[in-house]
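One protein chain omitted, others in place.
By letter and in written order, the chains are A and B; residue numbering begins at 1 in each of them.
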Amino acid sequence: MSEEKKVGAVLVVGGGIAGMQSSLDLAESGFKVYLLERSPCIGGVMAQLDKTFPTNDCAMCIMAPKLVATGRHPNIELITNTEIENLEGEPGNFKVTLAKHPRRVSAEKCTGCGVCAQECPVEAVNEFNEDLLPRSAVHINYPQAVPLTFIIDKTACIGCGICEKMCKANAIEYDQAEEEQDIYVGSIILALGFDEFNPEIKKEYGYGIYPNVVSSIEFERLLSATGPTGGMVLRPSDYDIPKKVAFIQCVGSRDQQCDKSYCSAVCCMYSIKEAIIAKEHTEGLDCHIFYMDIRTYGKEFEDYYNRAQDEYKIGFTRSRPASIREDPKTRNLIISYIENSEPKEEEFDMVILSVGIDAPKDAVRLSEKLGIELNEHNFAATKKFFPLSTSKEGIFVCGAFSSPKDIPDTVAQASAAASKASAMVSTERGTMITKREIIPEKDVRLEGPRIGVFICHCGINIGGVVRVPEVVEYARTLPNVAYAEHNLYTCSQDTQEKIKEKVKEQNLNRVIVASCTPRTHEPLFQATVSEAGLNPYLFEMANIRDQCSWVHMHEPDSATEKAKDLVRMAVAKARLLEPLKMATLGINRSALVIGGGISGMTAALGFAKQGYKAYLVEKTLELGGNLRHLRYSGTQEDPQKELASLIKLVEENENIEIFKSAEILSIEGYVGNFKSRILSENMEHEIEHGVVVVATGALEYEPTEYMYGKDGRIITQLELEQLLAEDKINPKNVIMIQCVGSRGEKVPYCSRICCTTAIKNALQIKEHEPDAKVYVLYRDIRTYGFREDFYDKALEEGITFLRFDVDSKPKVEVASGRLKVTVKEPLIDENIDFNPDFVVLSVAQVPDPNNEDLSKSLKVPLSKDGFFLEAHMKLRPVDFATEGVFLCGSAHSPKFIDESISQAEAVVSRACTILSKDYLEAEGVISIVNSDICSGCETCILVCPFDAIDKDDKGKAKVNELLCKGCGACVAACRAGAIQQRCFTDEQILSVIRSAFQEVST
Amino acid sequence: MPDFEPRILAFACNWCSYAGADLAGISRMQYPPNLRIIRVMCSGRVDPVFILDALSKGVDGVLVLGCHPGDCHYISGNLMTERKMRWTKELIEKTGVDPRRLRLEWISASEGERFANTAKEFTDLIKKLGSIQKEEKEKIFSELKAAEKVADESRVRILMGKERELVEEGNVYGDKSTQEDFDRLMKDILDDEHVREKILQIAKEKPLSVKEISKRMNMPSQEIGKHVMWLRHKGKIALHGIKKRSPLYKTVEVPY
Partner (left out) sequence: MPEYEPKILAFLCNWCSYAGADLAGVSRFQYPPNVRIVRVMCSGRISPRFVLKSFQEGADGVLIAGCHPGDCHYSKGNYYTRRRLTVLGKLLEHVGVDPRRFKVKWISASEGGKFADVIKEMTENVKGLGPQRSFKRVDDDE
């Protein structure tokens, strides 16, 4: 490996959300990326989703900017419709042979206009819309597809030649042949994702026979505004709106019969989400979910589940239905199930099968080509302490291909895999990338404003309510508007190109996009404007979707008028926009990592491997955190051995400086340039660093319930582990009680790890003493993913699981020296008494109370549960909204070891996108002082929350451009009007106010 | 119906059949006066839309006359005609009208007698079949209008035009389609387009639910629903309120 020259490029296989995230991180950290995708475009399954849980964000809305960013990144080479043929070489220098399948449409020439598809005479099965709406033989998967290049589906094409005749760009190339391409990369990331379970296999549910039985992904399309029914929930037999629908969970999950023993980890949440959205779309809809255990184990998931029950009145029945039959007359479906040992039947209009996650179809073929091992379920085999590594050095895995997981866990792993993949070739950083072309900025100061207005239909999201062409016509009449047009999707890549073209062609010097919200899309359009040679601040948005078409869906006239007003207001502001120059600053290429547990150590080591210095701060005397108390991993790995070797690596690494029994006295500064004071072993240190990582972990809840602390035989799981490991006890009869603290009043969320921990320790007891009796009293068993295999093993080993209802919790007493546990079994509705040797409490994981102080000094938020709150629940799981500050591990929410490691590695990758840069640019929207007017009264200094204003030697106020965050409080406070906020000047805002009521010109 | 005098339209190609008709005249051959001849340069010019339009306006029978195979002045125009007429008959059949009301014949410039005989035989046949307006006139006409629109659909026109090339010469990939495969494809397309046209016709007057449309068309709602979604996607039909739990759809009238 060391002999051969390493290559500063990485191959990412799979273009779903994971592949995109890995690629973007690597590309932003100075590596060349080849992003390989089997299908014609990137986006993966997430592109098919309507909303995402638990925030109900629109999936396409949050993903579209990433799609475009991936498509336009100069360091990412997209290779679609292509598969891996062969792998040779060594880690650090692989030669990968790719088989490129013919697209039959030239990627260079196709403009994505879609005329070919309109004229194509063939209708074929539309995979994207799950066969609910046909597509043509020449097609794209979805309107925002990247690359926006059509493809001819040879299996459907009859070769009539019409598309070739219609294509004005001469992009049709029928004679394209299979091609081979060799690429050289240092490492490989497998982000293959997953395939859906085929519900036809579960014959008893009648999928494919009864029209009103649909799969969850089909239902997702029915909910989507871009789907076949335009977002109306209709049942397939007669296209009526259903009154009563049922979801059946675990179709193709937790099912030995169809060889899918594992839990698919996401179905409970997505079903709750689909039920909530369906109810929102359909008045008076009754939704019912049949489940085995509800597994809402993630951050804010339990809250979502509670809201589904309390607010949305979604019914939940604990039962796995035996079968479905159809009433041939009404085509309604009758579900047979057993509840509380009683056979029951219930009729529904429609049934949704919550299909599980299968290993990707390509897994076996690819594993053979690459020489990596798969686990028994055909997913990539990984180890607990190495969740991102495959069995082959230099090949990493992330996302659902290593185990079923949701989007945030997938995104975290994607970043994490990028960190691992780049660490291998960190010496080659920057050797293969395209230096970003600096586009000379046009000087517009002496020109009058020439505004271009681009108005988006957003499919039907805007165009279905607002009469967009009319708004365009109106925009054309506004003063200084030189050009206006409408687009199906203004955010799509082809429109970006078009905007650039129009800026040049029409000599525009201001650009307005009227579409969705600037909160998500402004950066994208600003980048486009900048590529067109304009200063990015000569851009303005009008929010005519989120704040107009979506909220006035039934008032097309008023909505159209409002859209015109909003465009007019944007024009009023755009007219006064000025080019801004951003200050740049150097970067201190080191990281401060707060917390010396598994997450903090992993992160510190990650930074060191990337060639950056890390300061690791641990408040106790020893590294290791909670992991120090873990004795069993449930797998072959010994936690203490793994921990010891990690500590050794961290302590021996010269790039890592460790502060033990340390306390952070202060953190000042901003991204790239932090200054912190640390008190360690009574010595004060001052360090400078570019990023901060919060890895402070979580604590164990100290129970007050179940007589804890009153009797030595009532212990926690951690205490049990300790006693077992030290051979101090040999229990023969144990009761474990789950959800101690969790899912209750004190700790409203699920602590995620306790079910698996209990089972792990129960099995350990059995190993010590095979005849021991272990009873686990639980509410729902939440052994998600492959942890389900553990649960199965526990059942095989004779461990007894007894469920209790939340309102009749078990009772623990000590009667004449003996422990007595009473639990009401809901199935038989009777109390059962036990006299165990030990009662083991599975206690909650709770946030560190010190979080509050840390959150204040870092200016980052906490969630309502007291954990740190990331920038975005779905797509930015380890970033804070504050640039340069990151979080990982249990400080984010309770986590398993492998998940903490993944997040820690993810943080390294995210931080490297900053640390690898030559310099950083400050914000553009900041305050500036006109010192001619400033009287030096110091009011602004008092109100500035960031201490960004000082006085200069003449006694006038002066803003530190790098500290100013651009809130504008000083501007409103200034009594002389001496401070202005760029982009939000008084003049601009007053002009917007005026234009809200009437047309104004300069 | 002893006094029924059918109205018959004949399309005749300039080079063979029209000359044949002239020859019948020069030779003073007698044939029934029911025929009106429209001259076209080639029988290939005869658009299925013309035929369906004629029938829907009350013409009782249509003759399409062209050169014998191999004799076409434009090499292969008549071969295209032959294929197109087959599908036109298929469409006529869908409307419930007897497809024998359309007949294709090859008549050369020297076959004056054959022209006269054809005219006689066809007039006799149509007389026997009776007036196209004899019963349920409105229904028949609207059926024919629907069929005409199907014939005018771009995908139908493309395939009718491309049939010979695809079956005899090979497609853009150099592959030939078998006649059976092509027929299956074409039949499916005609079926789909016909159903869609019928839906648009039925939902023109007032908003209807998928169930109501399928009842009127005597087809399963599941199938009709798919077509309605497709039409809605294409902007040809629009949601027009909801009755109980059934969304209602109405045909969008094209402004022009």
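What we mean here is this: a contact is a pair of C-beta atoms (placed from the backbone, for glycine too) under 8 Å apart; a residue touches a chain by one contact, two chains touch by 3 or more.
The structure presented is a predicted model; accordingly, all values stated were derived computationally and were not measured.
**Q** Out of all the chains shown, which come into contact with the hidden one?
**A** A
**Q** Identify the residue among A:57, A:531, A:638 or A:825 that touches the chain left out of the display.
**A** Here the residue in touch with the unshown chain is A:57.
**Q** Among A:552, A:589, A:743 or A:782, exactly one should touch the missing chain; which is it?
**A** A:552
**Q** Among A:299, A:562, A:809 or A:910, which one touches the chain that has been omitted from the display?
**A** A:562
**Q** So which of A:519, A:641, A:710 or A:818 would be touching the chain we can't see?
**A** Touches the omitted chain: A:519.
**Q** List the chain A residues touching the unshown chain?
**A** Counting over the whole complex, chain A touches the hidden chain at residues 56-58, 61, 280, 517-519, 543, 545-548, 550-555, 558-559, 561-562, 565-566, 569, 859, 861, 881, 925, 943, 945-946, 965-969, 971-973, 981, 984, 986, 989-994, 996-998.
Simple rule for what comes next: only the chains that are shown with their structure count from here on.
**Q** Measuring centre to centre with CA averages, how many angstrom lie between chain A and chain B?
**A** 56
**Q** Spell out the residues on chain B that touch chain A in their complex, using ranges where they run on.
**A** It comes out as residues 154-156, 158-159, 162, 166, 171-173, 175, 177, 185, 189, 192, 209-211, 214, 221-222, 224-226, 228-230, 232-233, 239, 242, 245-247.
**Q** For the complex, which residues does chain A have touching chain B?
**A** Per the touch definition, chain A meets chain B at residues 119-123, 132-134, 154, 158-162, 164, 174, 211, 228-230, 232, 234, 236-243.
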